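For this depiction, one protein chain was excluded, whereas all remaining protein chains were kept in their positions.
Which chain is which? They are A and B, in the order written, and residues in each are numbered from 1.
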Amino acid sequence: MSADLLELRNIRVAYGRAQVLRGISLTMAAGSIVTVIGANGAGKTTLLNAIMGVIPVSGTILYDGMPMPASIEARVAAGLSLVPERRELFATMSVEDNIELGGFLRPAAERLVTRQMLYERFPRLAERRKQLAGTLSGGERQMLALARALMSRPRLLLLDEPSLGLAPRIVIDILEIVSELRKTGVSILLVEQNARAALEIADHGYLVELGEIRRSGPASQLSHDPALMESYLGLMPQ
Amino acid sequence: MDATIATFLIQDGLTSGAIYALLGLALVLVFSVTRVIFIPQGEFVAYGALTLAVLDGGRMPATASLLVCFGLFSFLVDLWAMRREMTGARALRSAMIDLVLPAAIYIAALLLIPLGLPSLAKALLTIVIIAPMGLYVYRVAYRPLADASVLVLLIASVGVHLAMMGLGLAFFGAEGLRARPLSTGNYALGPLLVTAQSLWIYAATIAIIVGLYLFFEKTLPGKALRATAVNRLGARLIGVPTQFTGVTAFVLAATIGAVSGVLIGPITTIYYDTGFLIGLKGFVAAIIGGLSSFPITAIAAIGVGIIESFTSFFFSSYKEIIVFGLIIPVLIWLSLGVGQHEEE
Partner (left out) sequence: MTDNLRKAFPGLLAILFLAVVPLLSVPPFWITLLNNIGLASLVAIGLVLLTGVGGLTSFGQAAFCGFGAYTTAVLTTAYGFSPWITLPLSLLIGALLALPLGLITVRLSGHFLPLGTIAWGLALYYLFGQIELIGRFDGISGIPPLEFAGYRFLSGKSIYYVIWFFVIATALGARNLLDSRIGRGIRALRGGGQAAEAFGVDIVRAKLTVFVLAGIVAALSGWLYAHMQRSVNPTPFGLNMGIEYLLMAVVGGAGQIWGAIFGAGIVLLLKEILQRYLPELIGSAANFEMIVFGVLLVAILQISRDGLWPLVRKLSPERPDRQIAAPAGSLPRRAMPADGTSLLRIDQARKEFGGLVAVSNVSFEVKSGQIVGLIGPNGAGKSTTFNLITGMLPLTSGSIFYAGEKLSGMSPRRIARHGIARTFQHAKILPTMSVLENVALGAHLRGNAGVFRSFLHLERQEEATLLREAAHQLERVGLAAHLHRPAGDLALGQIRILEIARALCLDPTVLLLDEPAAGLRHAEKQELCLLLKKLKQEGVSVLLVEHDMGFVMGLVDHLVVLDFGTLIAEGRPAEVRQNPAVIAAYLGGVAA
């Protein structure tokens, strides 16, 4: 019995004949932040969708040492929560409704408490609680997506490119919130293109290239690995 | 045309418009949540009206047996779907929903009918018989197609419509039936003579609209349904099961259909295939509402009712042509709005 919260063994995903993930194996300890980095098209988003159950996979996913339940709703109930790359907010509904719906599987009394807590953490959302989600700015949307995901009181939060399309100032805010979340006991699997910033807050990192893990190691070590620069900017010796 | 005729026509249009509004709302509800264009909506209306008429005669309506058949069929489909991972709990759950529920309703009807129920109780019994059919129709016909395109779902809807209309014919025969009004009597309202039945229609329509509003705005399941309509993936990610939203939408639609049937049954003779035409009028309204807007659909439905009532007075033979021809310019207008934001 290991202390690993999540363990992937040889995960493969194919769209038709196209292999997007070619046998990914990784482990993540409870209470840690693990980041998966890599250039566009490496398969990072697919990996998160596979863990959440949005797409079918072959291979084994263990959660808390047990096989992962099948349906998305069972995974949410077991403590998984995904903030997707495109946020997937309910644009024509109010901020408050969006947040409340995040707790769809939780009892009403608990929802009230969690919501209050989230409003304290994200005062901007409290100010805009009656506004429609579609009218928020990019940074506010990301916060709302995060708040909605936290409403289900996750044990494992999957974050897909939280900095995508956001101005640098807001990226700092978001990543600060992420590292604070860990202190409350939430484990975080962070997919980021902003590799330097991600490695800064993570404990452990995986560099993914063409659907395979190319490097892994402690975050501090990985950020100085030449493979990183190479993977992103193609500084291969020609 | 004098004022009396005009007010009469308006009142007539309002009455049928209210029914179309109910159907239009149900269609918008089902489409926005499940992407199903629910052509068989009208069949629930016919089933409702015919059931009420048979209950008026103190006999057992065929729809009660039909419900049992639907449940049995659904149970078989459930078993087949579960064949690989059957568990006692799941089988029991299916049996409760598919077998026990319809059987209980059937027995209740069997016991209650000889007592000579008051009209309101008969109306309620009708609704209780029809509403669960929505669940079974969803389970059997649409759930296996949950990931299909809107077009495939539409063609499937035509299939369901044919089957349900055929069953209507098999169980009720080709004869038309007319139910007794919920309450008789007229009220003079200035120059207007308002029948009690039309008051029932207005009241029920308003009550259902208010009820739907409260459900969608104030309750978590209602919000989850709206959320599914707005962003399917987003709703799945917060743990809303597709099955839950589908079942809820279809049961609501069947309920609304049954209520419409109970309301319209006493004011016109209903045949097994009348429901389709009534449902299509609701469609005109729902389409004008872009299959997404509840308020526009409701207003459009009243408009359709009034246009229909005036055209049937002035050029009665062209009534259907005008009402259905009306959709086409609306569709063109709606299509101009789409098309821009294709996938990127």
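FYI, contacts are C-beta pairs under 8 Å (C-beta built on N, C-alpha and C of every residue); 3 or more make two chains touch, one makes a residue touch a chain.
Please read all numbers here as calculations on a predicted model, not as lab measurements.
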From the list B:Ala53, B:Val160 or B:Ile278, which touches the chain that is not on show? B:Val160
Given A:Thr46, A:Ser81 or A:Asn194, the residue that touches the chain left out of view is A:Asn194
Against the chain that's been left off, what residues of chain B make contact? List them. 37, 141, 144-145, 148, 150-152, 154-156, 158-167, 169-170, 173-174, 280, 283-284, 287, 291, 317-318, 320-321, 324-325, 327-328, 331-332, 334-336, 338-339, 341-344
Where chain A meets the left-out chain, the residues are 15-18, 39-41, 161, 163-165, 168, 171-172, 175, 192-200, 228-230, 232-236, 238
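Just so we're on the same page, only the chains that are shown with their structure count from here on.
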Centroid distance [mean C-alpha coordinates] between chain B and chain A, Å: 42
Sites on chain B touched by chain A in the complex: 220, 223-224, 226-227, 230-231, 233-241
Chain A residues touching chain B in their complex are 52, 54, 71-73, 76-77, 81-82, 84, 88-93, 97, 100-102, 104-105, 108, 148, 151-152
